[in-house]
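Take a look at chain A:
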Amino acid sequence: MERIIFYILAAVIILFAVASVTSRKILRAVIYLLFVLIGIAGLYFLVDYNFLAAIQLTVYGGGIIVLFIFAVMLIHHVELVLEKTALKKKLIAGALSASGLAVTLWAISTYPFPETSATAYSSIEVADIGRILLSYEDGGFILPFEVISVLLVAVMIGSIVIAKGRKLVADGSPKTEDGSEKLTENK
Partner candidate 1 sequence: MDILSLFVIVPILIVLALTFFAKDLKQARLISVVGMGIQFAMSINLIFAYIKERAVNTNIMVFTKDVVWYETFNIHYSIGVDAISVVMIALTAVVLLAGVFISWKIDDLPKEFFISLIALSSGVFGFFISTDLFTMFVFYEIAVIPMYLLIGIWGSGPKENSAMKLTLMLMGASAVLSVGILGIYFNSNADGGPLTFNIFEIAQVNIPVAAQNIFYPLTFIGFAVIGALFPFHTWSPSGHASAPTAVSMLHAGVLMKLGGYGVFRIAMYLLPVGALNWSDFFLVLSAFGVIYGAFAAIMQKDLKYVNAYASVSHLSLVLFALLMFNRTAWTGAIIQSLSHGLLTAMFFALIGMVYGRTHTREIEKLGGIMKILPFIGAIYVITGLAYLGLPGFSGFVAEMTIFVGAFQHPDLFHRILTIVVVSSIVVTSVYILRMVGKIMMGPLSNEEYKDLPKATWFEKTGLILLLIPVIMIGVLPLGLSEMLKESIQPFLERLL
Partner candidate 2 sequence: MDFSYTILIPLIPLALFVILGLFSKKIPASISGWLGSLGLGTSIALSLYTAYHYFMDGKLEGVYQTFVYKQTWLIFTDKLHIDLGVLIDPISVMMMVVVTTISFMVHLYSRGYMHGDDGYTRFFAYLALFSFSMLGLVLATNLFQMYIFWELVGASSFLLIGYYYTKPSAVAAAKKAFIVTRFADLGFLIGILLISYYTGTFDFKDLTSLDGMLIAGWGASASFMGLSVFTWGLILIYMGGVGKSAMLPFHIWLPDAMEGPTPVSALIHAATMVVAGVYLVARLFPAYYFVEDGFALQVVAYVGAISSLVAALIAVTQTDIKRVLAFSTMSQIGYMMLALGVSKYEGHEGLGYMASMFHLFTHAMFKALLFLGAGSVIHAVHSNYMQDMGGLRKYMPVTHITFLIAALSIAGFPGFAGFFSKDEILVAAFESNKLIYYSSVLVAGLTAFYMFRLYFNIFWGEDRKYKHTPHESPLSMTIPLVFLAFMSIFAGYIPFSQFVTADLMPFEAHLNLPLAAIASSVGIIGIIIAFIFYKKPSDLPERFANAFGFIYKWIYNKLYFDELYIFVTKKILFGVVAFSASWFDKNVVDSSMIGIGNVTVSVSNKIKGMQSGKLQDYAMSFVGGIVVIAMVVFYIWIN
């Protein structure tokens, strides 16, 4: 049963991933990406990492995808059709990716992964994760956790500053909220 589910999930992930990177309609690409992310969340469920799956769904599916959609809508209209990628570029990229994949798969398949005998967590509780994240003992992640927190704050501030844009344009006149056109004209 789990096996079939895995294969279905794998098929979904790969198919939608391919669709996501090839679709010429940008909004559809975002939606395909969403399906990929959901598929991956499914994988996490499959190995009983429920918390992780939940985060995957909320942060990715809920946050990032929405961000993408907003970006698309801010910049393009939703129906935007992307230009066709040059065939040459496609071929080169495909060949490169394929050869990379081949090397990786060959490396994976020849590597003898050891069988493990350790007892597994039956199910991973949020508490386990919270404990290990905030633990400062051996095997604890308090320091990376704090670093990530600082990073997130920094990114938040940074995004706001960047997205807000510059205050002045080249001719010294105050810049309007979407004063982009002026700057372009002044170039």
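Regarding candidate selection, all candidates are chains of the complex that A comes from, given by their letters.
Here are some notes:
FYI, a contact is a pair of C-beta atoms (placed from the backbone, for glycine too) under 8 Å apart; a residue touches a chain by one contact, two chains touch by 3 or more; residues count from 1.
Remember, it's a predicted structure, so these values are computed and weren't measured experimentally.
Looking at chain A and the listed options 1 or 2, the chain it touches in this complex is number 2. Taken in their complex, chain A has these residues touching candidate 2: 92-93, 96-97, 99-100, 103, 106-107.
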